[in-house]
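The complex appears here without one of its protein chains, the remainder shown in place.
On to chain A.
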Amino acid sequence: MSASVARAEAVRRPAAAPAAASGAWASRLGLALYLLFLAVPIYWLVNMSLKTNFEISSGMTLWPREPTLDNYRRIFTDSSWYSGYINSLTYVALNTVISLLAALPAAYAFSRYRFLGDKHLFFWLLSNRMAPPAVFALPFFQLYSAVGLFDTPLAVALAHCVFNIPLAVWILEGFMSGVPREIDETAAIDGYSFPHFFMKIFMPLIAGGVGVAGFFCFMFSWVELLLARTLTTVDAKPIAATMTRTVSAAGMDWGLLAAAGTLTIIPGAVVIWFVRNHIARGFALGRV
């Protein structure tokens, strides 16, 4: 317990909000316990990835007695493993680009104009976010087979557009509505053409929103597996699906599974580090 108290000290600084002095300690301890609760399962996975299978199955050890990188070495030297990472990152990047390129003009239209059926269209878009991926699994398989996209990263990228585009439009609309319309009008009077205005003046003003929308597209495309697995077999198989390979006749290869899992956490951690200052507002989807 003393470790978590020490951690509370490190984590917590005097808050601007008024907090009773006696309650402050309790809340620091609570936060520390929450962070500990978040950290322990991840620690256990990383810990397991550094052990040999013999050590994993022969008893409980709180840290690896003989740390080994063998599990990671196997992943990085076997192309059927590391190509999974490349596939995943390819369709995630494709999806983020497609979603943002399509959502930017649409969000601009929603934030700046009234037009026939605008409200209905907006809610229809959002309703796609509410469709369970399980519903789409079967028709997607047939649709993408029919158009010859099956087992390509593009198929997964397009499939993920169903939930990412509505979200991107929603976020960007929130950020764009925060930019006063007078700016558009002034630019038009100053003789800027629309594309010129959009790229040179408007985009820098909503750069934070674009980052946040991109972050969310990355996030939901990276974590989704049901559709990604349904739409791929060999060539575009995501890493998260490759992980199921660790079940073999000789039983579970826990160390390898843990190493593969640990590696899937890293891209997310890197992305979070870059956007950490915008996370809080971003999670409120630009609406605070």
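Here is the rule we go by: a contact is a pair of C-beta atoms (placed from the backbone, for glycine too) under 8 Å apart; a residue touches a chain by one contact, two chains touch by 3 or more; residues count from 1.
Following the convention adopted for this analysis, contacts and distances are computed from a predicted model.
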item: Name of the absent chain as recorded in UniProt (options "PQQ-dependent dehydrogenase, methanol/ethanol family", "Sugar ABC transporter permease", "3-isopropylmalate dehydratase large subunit" or "PaaI family thioesterase"); value: "Sugar ABC transporter permease"
item: Chain A residues touching the omitted chain (full complex); value: 10-13, 15-20, 23, 27-28, 30-31, 34-35, 37-42, 44-45, 48, 56-57, 60, 62, 98, 101-103, 105-106, 108-110, 112-116, 118, 121-122, 125, 127-140, 142-143, 158-159, 161-162, 165-166, 169, 173, 181, 219, 222-226, 230, 239-241, 243, 254, 257-258, 261, 264-265, 267-269, 271-273, 276-277, 279-285, 287-288
